[in-house]
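Remarks on the structure that follows.
What you see is the complex with one protein chain gone and the rest in place.
As written, the chains take the letters A, B and C, and residue 1 is the first residue of each chain.
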Amino acid sequence: MSIYLLMENFDHILLFKTNCKTTADKQLLQSLLKKQEGVDEWNLDLEDCDCVLRIITYTLNQECIIELLNNNGYECCKLI
Amino acid sequence: MSIYLLMENFDHILLFKTNCKTTADKQLLQSLLKKQEGVDEWNLDLEDCDCVLRIITYTLNQECIIELLNNNGYECCKLI
Amino acid sequence: MNIHLYLYRYIIMRTRDIDKEQLVKQKAIESIVKSGFEGFSMNKLAKACHISVATLYIYYKDRDDLIIKIAQEEGLRMAETMLQNFDTEASFEAGLRVQWENRFNYMMNNPLISVFFEQLRSSTYHAQFMETFKAHFEPAIKQFMHNALDRGEINRMSLEVYWSIAFAPLYALIRFHNEGQSIGGIPFKISDEILWATFDYVVKALKK
Partner (left out) sequence: MNIHLYLYRYIIMRTRDIDKEQLVKQKAIESIVKSGFEGFSMNKLAKACHISVATLYIYYKDRDDLIIKIAQEEGLRMAETMLQNFDTEASFEAGLRVQWENRFNYMMNNPLISVFFEQLRSSTYHAQFMETFKAHFEPAIKQFMHNALDRGEINRMSLEVYWSIAFAPLYALIRFHNEGQSIGGIPFKISDEILWATFDYVVKALKK
């Protein structure tokens, strides 16, 4: 393989560690994120211990999502 | 199979639940039971959660073994 | 309590129940198939059989002893099944046909057994299984192969070449059947037609 590095911009992928553990949590998130403008795609990895929330957005920033979840009683922080 | 029941006497098999969990415990038991007259055969199931001690003896009774282990700092009771 | 009642209870409590022994063995295999040797414990087994752990330890020295005895017994049972109606003096084709019938029936009548054998293969208990199996099976099969070679029905070849031609196709079909699908997920159910069509190709391959 001759090309080792491809430059790509991943700023539109926001990643969070949450405590959304159940399918009920996922449904609640569904209704929250549907109402939120700017969310192009999202998914929640229920099989992961960090319950990773992954959001594709070209307009929103991390703080905005963290606030949204916190306001609805969920823990949510940047995934490192 | 025409014979369903065979009468056998198993009074010579004594069974105990212990807290002998390690090979070190097993070695200590080895030295204790070697000195104890009347023990024909014995083994300790380290893979079992009850750490079952199984003793073949035609002369000793349960109390005798329980006392021996207790006196050496081990828990030991009849396996049910 | 009068002495007769006492004796009666004594006998009830201390009889070896062969039905129960079979149950223990059956449940042990089921449990090992379900959760592997690592997940298998005397405690779980006792619960599954509705007997006390102590009863298990009456018959088996420990977990290892129980598994070894089961492996040996299965080795014997497999050898006996494989030799049913097997005539060491039969022609190569007739003898191999009986081998296919017996192996096929054994696998079909013991749906858990192939998983259990796979587990045995990759365990330390394989040796005890094979020892018992071989002791009962090998003399007859050796005589049969010897006869087929003497009569010039087949060529001399290594055991692995022979086995992979003579039996790998049979076990592949059984596996497809057990999984309910063959190559690429196509639904599959074995039939006499498929079994014996495959057998004919095997015989064509091996017979001079």
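For the reader, a short list of remarks on this structure follows.
The rule we apply is simple: contacts are C-beta pairs under 8 Å (C-beta built on N, C-alpha and C of every residue); 3 or more make two chains touch, one makes a residue touch a chain.
In this text, all values refer to a predicted model and were calculated from it rather than measured experimentally.
Counted over the whole complex, the shown chains touched by the missing one are A, C. Note that of C:Tyr57, C:Phe144 or C:Phe176, the residue touching the chain absent from this view is C:Phe176. Interface with the hidden chain, as seen from subunit C, comprises residues 121-122, 126-127, 130, 133-134, 157-161, 163-165, 168-173, 176, 179, 182-186, 188, 194, 197-198, 201-202, 204-206. Touch with the hidden chain on the side of subunit A covers residues 1, 3-11, 13, 15, 43-45, 47-50, 52, 54, 79-80.
By definition in this document, only the chains that are shown with their structure count from here on.
Centre-to-centre spacing of subunit A and subunit B amounts to 58 Å, using the average Cα coordinate of each chain.
Subunit A and subunit C, compared by their mean Cα positions, are separated by 52 Å. None of the residues of subunit C touches two or more other chains. Residue positions of subunit B touching 2 or more other chains: none.
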